[in-house]
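Heads up, one of the protein chains got dropped from this complex, but the rest are sitting where they should.
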Amino acid sequence: MATLKRQNNRKPDEMRPFSAKVGIIPNAQGSAMWQQGGTIALAAVYGPKEMHPRNQRDAERGTLRCNYTLGSFSVEERARPGKNRRAMELDKIIEWALLPVIDLHKFPNQVVDVHIHIIQADAGTRCAGINAAAMALAHAGIPMREIVSSVACGKLDTTLVLDIDKEEEHYPDGEGSTDIPITMTASGKITHMQLDGKISSKQLKEVIEMARKATQQIYEVQKKALKEAFD
Amino acid sequence: METSKLTAERIRKYLQEEKRFDSRKLTEFRNIEIETGISKNAEGSARVRIGKTEVVAGVKMGVGEPYPDSLDQGNFMVTGELLPLSSERFEAGPPRFPAIELSRVIDRALRESKFLDFKKLVIKEGEKVWTVFVDIYTINDDGNLLDAAGLAAIIAMKTARFPKYDEKTGKVLYGEFTDKKLPLTDILPISITFHKIGDKVIVDPTREEEDVTDTRITIGSSHGSISSMQKGEEHALTIEEMNQVLDLVEPAWKELFKKIEKYIK
Partner (left out) sequence: MTNQKQEQENKRQIVIPGEIIQTGEDFLPGEGTEKQGKNIVALRYGLLEEQNNLVKVIPLSGTYIPRRGNVVIGTVSMLTGNGWVIDIGAADNGFLPVSEVPRYVNKNAMNEVMDVGETMVAKIWAINGRGIDLSIKMRGFGRVDEGMIIQINPNKVPRVIGKEGSMINLIKDNTDCNITVGQNGFVLIKGDKIDNELLARRAIDFIVEKSYLNGLTDEVTKWFAENKNTLKGTR
């Protein structure tokens, strides 16, 4: 296997520096920021509150409504303001990544709004968004079984890597780049996984092991940020 | 919960004694915090906090054709979004009137004041010009989003630099920046909104105070010269009240200028 050269001499299983802060938006019930390398995501949670329009109310269970927006100046080539198909899909992907740890039966007829906005993008925006959203939901006092943590795993040529950055997304050599964003609970259950590229089942199993270790590290930083929120 | 009628009456009563809930003077701004370069992919960016209100703005540049009626000038566009993450009052979806008004009012202040020299944005007259985009996002609404947005836009533009441009291919090399700043003049078109509550005029209302506003006027000015104005909301002003507002423009501008000076050197 060829030795892979990453920017800043990153090892294959090395993530970019990451940090978090909770309570950054006073108006929201819960809010948080997650930074991973050059990607910065903000999340704010409003609710639980009455669900409008009324015809979308569910008497059995509440609704988690996610809204992802990519800032126009967060990327190199300006992203036209407005919701495109990618963002609409991400709304649902993020909702599914968060739902398994939330008991919707605890707030029937109500809605919890999760808003995620990307201020600066350098790949892994959905993962950063999910990390921020998980902290914001906890901060908002939403009953949750666990925190979820997300990491953009992948493969560059034949080497399995953690935390692919923007340049690596266009990896030119060999098998190119395979993107595998994964979200796991603190106890190791997978709540979200996507893939595009080329990989064998055997390697994919290894990627999942890498993701487990990485999400545990991310969880520690999320936990610390939540505990320090009321300083 | 909307600011109740009770609080509205209290705000009016306090104003009669020229007092505000946070002990500020009528023409006093809250604490202002500014950060530049908050978004690395933008050609220029800034975050402005006025009290708890927070707004971010970013400059992106592109190359394209000039408008047919201004072949010797570059293009300029301001957009604004009231992000739902900044307030329970804002819904997800395309910009509604308040966001549109915000972007158009800031656009006018910046454009009409001749702050940006459009002629210096030309690459090849009639064929290729630079377009400067200024995009504004609200992050937390505690009143006076408009003035915060205007400040963020100015500072983002002041700190912006051109990306590299390959003349041969006609492509912009995003991510590679030059040292060349935007062609800006000495004008500093700061927008200040004056709010009339009862017969008193205040600047920089908090969310509670803004809910009680009878009418407001946003004035974009620089060194005493007014370049844009917008009166909004439902009530009328007497001529005396308007004159009172006009007398406040220059001192308010000076106070804000002192606060942002160091970020625009």
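In this document, chain identifiers A and B correspond to the written order of the chains, with residue numbering beginning at 1 in each.
By definition in this document, contacts are C-beta pairs under 8 Å (C-beta built on N, C-alpha and C of every residue); 3 or more make two chains touch, one makes a residue touch a chain.
Since the model is a prediction, treat every value here as computed from it, not as a measurement.
J.: Can you list the shown chains that the absent chain is in touch with?
T.: Every shown chain touched by the left-out chain: A, B.
J.: Hey, which of A:30, A:81, A:154 or A:181 is the one touching the hidden chain?
T.: A:30
J.: Determine which one of A:12, A:38 or A:143 touches the chain that has been left out.
T.: A:143
J.: Please output the residues of chain B touching the missing chain, sorted low to high.
T.: 1-2, 4-7, 9-10, 13-14, 17, 19, 21-24, 28, 30-31
J.: Name every residue on chain A in touch with the hidden partner chain.
T.: 29-30, 47-50, 101, 107, 110, 138-147, 185-187, 223, 226-227, 229-230
Heads up, the rule we're going with is that only the chains that are shown with their structure count from here on.
J.: Report the inter-centroid distance (CA atoms only) between chain A and chain B in whole Å.
T.: Comparing mean C-alpha positions, chain B is 32 Å from chain A.
J.: Show me the residue ranges of chain A that touch chain B in the complex, using the header's touch definition.
T.: 25-28, 31, 38, 40, 42-44, 46, 49, 67, 69, 71-78, 81-83, 113, 115-117, 119-122
J.: Over in the complex, which chain B residues touch chain A? Could you list them?
T.: 38-43, 45, 52, 54, 56, 58-60, 62, 79, 81, 83-88, 92-95, 133, 135, 137, 139-142, 174-175
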